[in-house]
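Heads up, one of the protein chains got dropped from this complex, but the rest are sitting where they should.
The first chain written gets the first letter, and so on, giving A, B and C; residue counts start at 1 in each chain.
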Amino acid sequence: MSAPLDAPPSVEAVVLWLALLAPPLLGLAAWRLPPRRMLPVLLVGTPLPLATLWLLHRVSVGGGLEGAWSLAGLRLHWHLDGLAGLLLLLTQLLLLASAAYAVGHRRAAAVPERTFALFWPLLGGLAAALGLIWVAADLLTLYAALELMGLTAVGMMLLPGTGEALLAGMRYLLYALVGSLAWLLGVALLLGATGRLDLAGLAAASEPGAVTGIAMALLAAGLLLKAAIFPLHGWLVPVHASAWTPVSALHGALVVKASFFILMQLWQRLVPEAVAAAWLLGLLGSLAVLWGGLQACRASALKQVVAWSTVGQLGYLMLAFPLLAGTSAAVATLAWQATWLQLAGHALAKAAMFMAAGNLVLADGVSRLTDLAGACRQLPLALMTFGIAAVTLMGLPPSAGFTAKWLLLQAAILAGQWPWVVVLVVGTLLTATYVFRVFRCAFVEASPRHEVRPLPAGMDLVALLLALAALGLGLGAEWPLALLREEGMP
Amino acid sequence: MSGALLLLATLGTSLVAAVVIFLLPERAFRARTGINLGAALVKLSLVAWMVWGLSHGREYVIEFPVLEGLAFVLRADDLGIMFAGLSSLLWLLTTIYAIGYLEDSPNRKRFFGFFGLCVASTLGISLAGNLFTFLVFYELLTLSTYPLVVHRGTSKALAAGKVYLRFTLTAGMGLMVGMVILHVLAGDIRFGEREILAELGPERRPLLVGLFWVLIAGFGVKAALVPLHGWLPRAMVAPAPVSALLHAVAVVKAGAFGIVRLVYDVYGIELSAELGLLYGLVVVASVTILFGSLRALAQQELKPRLAYSTVSQVSYIVLGIGLFGPLGTIAALSHLLHQGLMKITLFFCAGNYAEELGIHRIDELDGAGRRMPLTSLAFTVGALGMIGLPPVVGFLSKWYLGTGAIQAGMPWVIIVLVASSLLNAAYFLPVLGRLWFRPGPDHGVGAWPEERRLGRLETHGWLLVPAVATALFSLMAGMLAGMPFSPLEWATRVVNAEYLP
Amino acid sequence: MSLSGELLAAGLLVVLAASCLLDRYLPRACLAFIAFALLMALAWWRLGAPWLALAEAVMGALLTGMALFHGLGRPGSRSPLPPRDHEGRPRHQAPVRWLAALIWLALAGMAVWGVPGSGEVAASAEVARRPLLVAGLAIMALGLWAFAHHHHLLRRLLAFNVLGSGVFLLLAGLAGPVVEVQGLILVGLMVALVGSVLGAALLRRLHALDGRVTLETGPETTP
């Protein structure tokens, strides 16, 4: 985007855009020169989260940043507040982790280097798309970023090239495209009604009514499909089960949540008072929790369990809608914090869990749960990582999942919305059921030993660090949440 | 060392030990043993330091906010340090025991790692300064004990682990919901801020009663109150040190300690009495006491019998809480320690019999007193204490419970106590009779199921020493109950300082 | 631009879209789609968006068409797709799909009728765009129905492309050919193209792997 700027950009803006645009460039560079070790990847990538940290510090001191580009008569807006900054930081950390993991994965899974080289530009594209989504403040940028994210994600899913992966990727592609068209239709209606594309202007110009409502309904349906919320989650599990581990990790952790993020942004700005519809979303979320949990309990392969768990966990996020719609400020603040904490905790934990599961599968050479017997002896670290990540997913202390669940419960109880309390309780128990099902299989002692392939130590380490981060976020939640609280809600 | 640092160091000792153990390779037997014992000793001395400090009026608090209006609080008060002292003392002994017990068995690294985590959680429970912090460690305890329960990896162990989780996780959820409701109602209640709930309006009273029972149910699962006790006898499949820890310190005590905290430090004893909650507690405890004893009587194997005995004995604590009055409170608090000492002795001994002679059933114990005199002596001390005979500590608890019941105007509790004593006698005396007075393989009658001759003494020294030590402790704590820093004295101090109504 | 011309164009668009979506003979359907895309380009031209028209002609008609025919496979090439779609769907589900598409249509229609007059859209242009709006709605509903109805992956790709075009028409019809709309449509076109290319390539691979032309797996595929 080499467009003339309105005003000389601030240092912060420059840093932000550098941080956003660096990954694709790095990705392209890595395509030509694929990294063979983890350390260079980490070294090259580390400045990005550091830059974001600095930006966050600036934001917390001086309030949100915003700005606009002009491009052929179009004005494209962006803004960076606490939430966007935190999500950006989370994204960069996860990308870095999966990039590092991917190096090890390639080596351990013996993927041909040429095949794998494609991973890097796609990763860079995904990083740029996610970053754009967090900071975008108009629908056009959002649309472009969403599509970029969807296409790069599909591309990454297809990389293994197996029949399953192709099939699942095809399904993902079709549904992602249709979902974006539904979203585009909603955008069209909004644009027609208000003539604005920037979020702030849209919020100011739109008035609650049939048009906004229908537009939001169509748009939401599209985004729900992309976010794999029950009952539109059908494409998610096959995709996760067949993709490479770093890809599934990124996808489960971030990609589906980007759609949720957009939906939340629009919903809060345009139809914050649509209580009934918000309850429907909450209901869908609840069903997702139940359905995902039950399916995970019955799944037979390890990665499937993890994938189904994503379906279930995404449901928790949806509970934010009823808790934010038409409730008191106290409830809304609680629910707002809970949602983003849950998102962050789940992102870290899910990535860690996918990586741990990937390590188990890769090292053990089996994918079925029942074949895991003895894993606790042979692969203690991977299993431990899996366990720590599972603690967050179950929402047991001292994890981020726990703190988020505490906030959600508090919000639900304060608002008197008891059904969500039941959902949270049942969801936790279901999660515990499938998580410990894995452990029950792994703890079996009387089993034939099979050969364990040694994995690069970094793979376990990356996963463990992510899981520990999710755990530490539980008690260390005050810093990010304070940023969120200062910022307030849109 | 500042107060906060001391607290963190105490908590961190076992945590760091656990992490280091996880990092060590499986073969590093010596290093692991050294770390285990070193950490246990360091922790014990740190706790002793805090006991000394507390008795000199020092304060030990550390806190930081986790959420808006919700803090993570660690605070050593008299009551907490009592439990901390128990857990660190018994951790040391159990560690010694476990080192001997698990010699040459697989997965020791995992075992000791989670063992350390388990103790760290127990310590966290004892030092928690509000319900939130308590819950954090309470759930952590559930998680860290699971690998210990299923340690053997047999299908029976895994099934027991499943049942264990079903009970404890469900209870944990109930607890969490109850705590959140309480939080919504009254904000962040630090332990000891009893006036917050007491000052709520009368229209909140029914809600408070309901919440109380929800929370009691949550704690009651770990404390194995009937009918929430189902997991405990099944968890017997775990290795002996785990059973010992589970029954004596960690899990059941955590539940009982939670009830203590809830009644004394959150609701306040007066409010609980006003709301009529204590009578219900007494009834629940009485039913549990009798039910546990009756079930124990029906068991043919040693460990299940001990397990049901735990069900019965832990409820003494609850019973003491329910007896609104200083004596009942003293009974509850001191029994927290007393039961730990006695029960851990019994489990150590049961483990010794199983390890050395392969004995699991009671009728295989004939004449074991001659073969393993010190173990049998320790077992005898524990059993007599459970029956409530002086000078073992069990008598003190029973005495204070009985007199407390009279003071509380519930003389029928004495019937429960005496009936429980008789039942205890009925299931322990035959065991003792078999140990000492029946001719067995050492008298030339029959043979041991699986004799192993683990050491030059009657069994492995690492196994023998802890059992004898805890037996001695429970004997001394009873005989020297009038000495300063004895459990009874400390409980009296707690009551005098904080809970006298 | 006369209204009747617009009406004619709109009607032609709908007819082409329908023939593209309903034809079981795939090469013909693809050809219909190319014609449809060219007509779309014409429509853009007439709306006063020449760049968009160019983009539509190049990306929508030419490149997408090529991609589709690549997906179909030349008769001489290795493992071409059967030119006719034999996939059937159980009859009893058809009403549900119709109903869903109609509700969708109704919703969009309600919203569309609610939109004009509220914003900055010029009144003169409004009338001229009305047929486009109707056509866009119809094409969108048709596309959505077809996407839900068809199993054959190529037909689903076609349906998706038609659906996209419908949405673009609606977009232009609602807000006029303003720069924002052009931007959105341009992005949409690019995405559609990439999606079609990717989809067609995938279809080839899948067909080459195990001869499948649908997503269905297992015994539930064709009851």
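Rule of thumb we're sticking to: a residue touches a chain if its C-beta (ideal position, glycine included) is under 8 Å from a C-beta of that chain, and two chains touch if they have at least 3 such contacts.
Basically, contacts and distances are computed from a predicted model.
Trainee: For the chain not present in this complex, what protein name does its UniProt entry give, out of "Complex I subunit 5 family protein", "Alpha-ketoacid dehydrogenase subunit beta", "Peptide/nickel transport system permease protein" or "Thiosulfate oxidation carrier complex protein SoxZ"?
Mentor: Of the names offered in "Complex I subunit 5 family protein", "Alpha-ketoacid dehydrogenase subunit beta", "Peptide/nickel transport system permease protein" or "Thiosulfate oxidation carrier complex protein SoxZ", the one UniProt assigns to the missing chain is "Complex I subunit 5 family protein".
Trainee: I'd like the shown chains that the missing chain touches, ordered by label.
Mentor: Spelled out, the missing chain touches these shown chains: A, B, C.
Trainee: Touching the hidden chain in the complete assembly: which of B:F395, B:W448 or B:W490 does that?
Mentor: B:F395
Trainee: Any idea which of B:A71, B:V209 or B:L480 touches the chain not displayed?
Mentor: B:L480
Trainee: Which residue from A:L65, A:L284 or A:L409 sits in contact with the chain not drawn here?
Mentor: A:L284
Trainee: Quick one: which of A:L87, A:A220 or A:V435 touches the chain that's been left out?
Mentor: Among A:L87, A:A220 or A:V435, only A:A220 touches the chain that is not shown.
Trainee: Which of A:L42, A:L71, A:L294 or A:V366 touches the chain that is not shown?
Mentor: A:L294
Trainee: What chain A residues would touch the chain not displayed?
Mentor: Given the touch definition above, chain A has residues 171, 175, 178-179, 182, 208, 210, 213-214, 216-218, 220-222, 224-225, 231-235, 271, 273-281, 284, 294-295, 297-298, 322, 326-327, 415-417 touching the missing chain.
Trainee: Provide the residue numbers of chain B that touch the chain removed from this figure.
Mentor: Spelled out for chain B, the touching residues are 298, 370, 373, 384, 388-391, 395-396, 398-399, 402-407, 411, 414-415, 417-419, 421-422, 425-426, 429, 433, 436-437, 439, 442-444, 478-483.
Trainee: Which chain C residues touch the hidden chain?
Mentor: Chain C touches the missing chain through residues 96-97, 100-101, 103-104, 107, 144, 147-148, 215-216, 218, 220.
The rule is simple: only the chains that are shown with their structure count from here on.
Trainee: Look at the interfaces A-B and A-C and say which one is made up of more C-beta pairs in contact.
Mentor: Per the contact counts, A-C leads.
Trainee: Closest chain to the protein CA centroid?
Mentor: Most central by this criterion: A.
Trainee: Roughly how many whole angstrom separate the Cα centroids of chain A and chain C?
Mentor: 31
Trainee: Write out the stretch or stretches of chain A touching chain C in their complex.
Mentor: 72-74, 139-140, 143-144, 147, 151, 154-155, 158, 163, 166-167, 169-171, 173-174, 177-178, 180-181, 184-185, 187-189, 191-195, 197, 209-211, 214-215, 217-218
Trainee: Which residues of chain C touch chain A in the complex?
Mentor: Answer in residue numbers: 104, 107-108, 110-112, 114-116, 118-121, 140, 144, 147, 153, 156-157, 160, 163-164, 167, 170-171, 174-175, 178-181, 183-184, 187-188, 190-192, 194-195, 198-199, 202-203, 205-206, 209-210, 212, 215, 217.
Trainee: Can you list the chain B residues touching chain A in their complex?
Mentor: The contact residues of chain B facing chain A are 22, 64-68, 70, 72, 106-107, 109-110, 132, 135-137, 139-140, 142-143, 146-147, 150, 152-155, 158, 161-162, 165, 169-170, 172-174, 176-177, 180-181, 183-184.
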